[in-house]
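All protein chains but one are shown at their positions in the complex.
On to chain A.
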Amino acid sequence: MTNLANEHMDARPSTNRLDFNTPALRRQRRIRTLKDRFARWYITIGGMAVLAAITLIFFYLGQVVMPMFQGAKIASHESIKPAWLAAAGEPLLLSVEEQNQVAMRLGKDGQIQFFDVTSGESIARMALPLPEGTQVVSFGEDTPGSHRLVLGLSNGQALVVQHDYKVTYPDNRRAITPQLSYPFGQVPISLDTQGRPLEQIGFSVNGSSLVLAAATGTQLHALSLSSTENLLTGETSIDEERLELPQLAEPIESILVDPRQQWLYAFHGNTHVNVIDLNRKQLNGRYTLTSAGAVTTASPLLGGISLMVGDSAGTIGQWFMVRDANGKPELKLIRSFNLAGKPIVQIIPEQRRKGFLALDSAGNLGIFHSTAHRTLLVEPITDAENTALGTLSPRADLLLVENGGQFRRIDIHNPHPEISWSALWGKVWYESYDQPRYVWQSTAANTDFEPKLSLAPLAFGTLKAAFYAMLLAAPLAICAAIYTAYFMAPTMRRKVKPVIELMEALPTVILGFFAGLFLAPYVESNLPGIFSLLLLTPLGILCAAWLWSRAPESLRLRVPDGWESALLMPVVLLVGFFSLSMSGYLENWFFGGDMRLWLTNDMGIPFDQRNALVVGLAMGFAVIPNIYSIAEDAIFSVPRSLTLGSLALGATPWQSLSRVVILTASPGIFSALMIGMGRAVGETMIVLMATGNTPIMDMNIFEGLRTLAANVAVEMPESEVGSSHYRVLFLAALVLLTFTFVMNTLAELIRQRLRGKYASL
């Protein structure tokens, strides 16, 4: 770059030379330089900014995805020692309400204390209406988040209590008033007719029916209560039924009732659980829960289907009832988690997700997620001397621990526990499934639904669609490329290439709509025709070629070389017309009039109208031009000298093509296939419209599929910003981006090398 302004100009005075150094010209030169500099900076900065903006895509997608794979974080607050706590006795239960403002503490003395979570100040103290002279012997909780608990009393009675929090806004400020209510009456319910203390108790409320079970020694007592409201009078009446359950031989150490009121779990002997079928009132089986050590605590997970069992070795096992091969339900260990090798003292399930917290005797806290099989955090929070009692807030963002006469608040930041790499790509054993499966099911109508976010079926669907598309497109496109580049007459080539390139420009939404609205029903009603078309077209072409080679010379010479394609036009049209019009007859002769029915009934192959065959045809159509134009380019640019040499040595055109040209161009053809594959994988509209979008894993060509791209298009607009679902969809996009980017880059590198090779020849 010449810098004009600073350059010393020849300023010798001369009458017949122009003076280039007048002040005006100097100023102009300065301005020009300035302009030049400005342009340089402007373009450099602008250009780099644009290029950076493009790479932003990667970083942004990555940044959205990252938080999913980070563990949980906790932050401890100062301990508080409210005055009332000293005289409160031993705690049975702690609970925090939705807003993290008010907490509840149930003492062994039957007193319920509500207090401010932050300051520890007492808000209200209520005594439970226990009969005179009775003590609380045991207590049980209903499903996480129900705010219901039951107390087993020393006189063989039980009391069901519910604690609620009324939120009001006097003067635009939130005020929370705690309340106690007794959904099954203030009068305790008698369980043991002999009035012995209920040593263990468990219960479950489902709608208006209550199942209550308690143990006195080895004896099991169970009641089923249902309250019905009289529609006319509005009175509620309570029906009580005593359940006659099989008696067990060993003393019972703990009782749990599942929320669907089908199973009763009675723990005993430190290692075993007896499962009783409440509907049939018989024993389902006796299962060993732990091989090493003893069971120390057990708790149901959200929804109550899973049982989390902690043992003295610091292991937590997830168990639920699964149907075995004979259809008999049995309790099975699904997965297990490890805390720190010390006995587990408490398992606290989350109230909104299938996650849970565990505390062990050494004061370690573990945060886990059951379905994702993830250990998000293991950290000591209290000293080992006193056993801690904890509770988790409904939003799972606050843990309140009582330990040695003081409370401690611990903030938990754990936004995406349900996602793990293994859950995204591997088989996951979900609750109520009889085996581990790959499932994508992001939403459902009911509220306690657990989203099942396995990307495996979507990735499978993507590859399946791409595979069938390539099955059609690869041979067609490469053969067409070979012919166009090597054999076709130049005049025809000039006409054919734009037509195929026009295919590339066709919006995919048009192909998709064509596939979904025209092709799918057409294929369904003309299945035999489509298959005979695929079969007969090559045969027809061969026959036509053979006949042409037999045709009289005078006729053959009239058509110059390189016009075979044009000759084949009527042949292909004829074969196509023939096979499609034969479709109905074939169906009548071979498939009893309806091939679709024949497939489903006789062959057992499920058939969807919008299936992989339709996608293969439509997307194959979309991919052909991509592969074609690159492959054609690669073959066409093979140096002429190579072919001429081969021909001169006596090879036929076909021989020199297959032995010389294709071999030389094969990397180019390969890269064309990769680019076609990349396109097929990322295509959205065609698969969205031409498949049923069912996320299944089945290679069956007659069934639908759901691809990553279509899934993003369908679910993204409804996804809540920042939720796990949203981030998983971003991950799907990132996977697509990475996949196609890698494919394209490889293809591009291969092509560049090939170009270098040609240049040297």
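The rule is short, and it goes like this: a contact is a pair of C-beta atoms (placed from the backbone, for glycine too) under 8 Å apart; a residue touches a chain by one contact, two chains touch by 3 or more; residues count from 1.
Simple rule for what comes next: contacts and distances are computed from a predicted model.
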item	value
Protein name, per the UniProt record, of whichever chain is missing from view ("Acetolactate synthase", "YCII-related domain-containing protein", "Phosphate transport system permease protein PstA" or "histidine kinase")	"Phosphate transport system permease protein PstA"
Touch with the omitted chain, as defined above, among A:M66, A:A86, A:V187 or A:L573	A:L573
From A:G516, A:G616, A:G668 or A:G704, residue that would touch the chain that is not displayed	A:G516
From A:Y265, A:F621 or A:F702, residue that would touch the chain that is not displayed	A:F621
Which of A:L289, A:M321, A:I347 or A:M488 contacts the chain that the document leaves out	A:M488
Touch residues of chain A, complete complex, unshown partner	1-2, 4, 32-33, 35-36, 38-40, 42-44, 46-48, 50-51, 53-57, 60-61, 64, 475-480, 482-484, 487-488, 496, 498-503, 505-514, 516-518, 525, 537-538, 541-542, 544-546, 548-549, 564-569, 571-573, 576, 584-585, 587-588, 592-594, 597, 621, 624, 628, 652-655, 657-658, 675, 678-679, 681-685, 688-689, 709, 712-713, 716-717, 721, 729-730, 733, 736-737, 740-741, 744-745, 748-749, 752
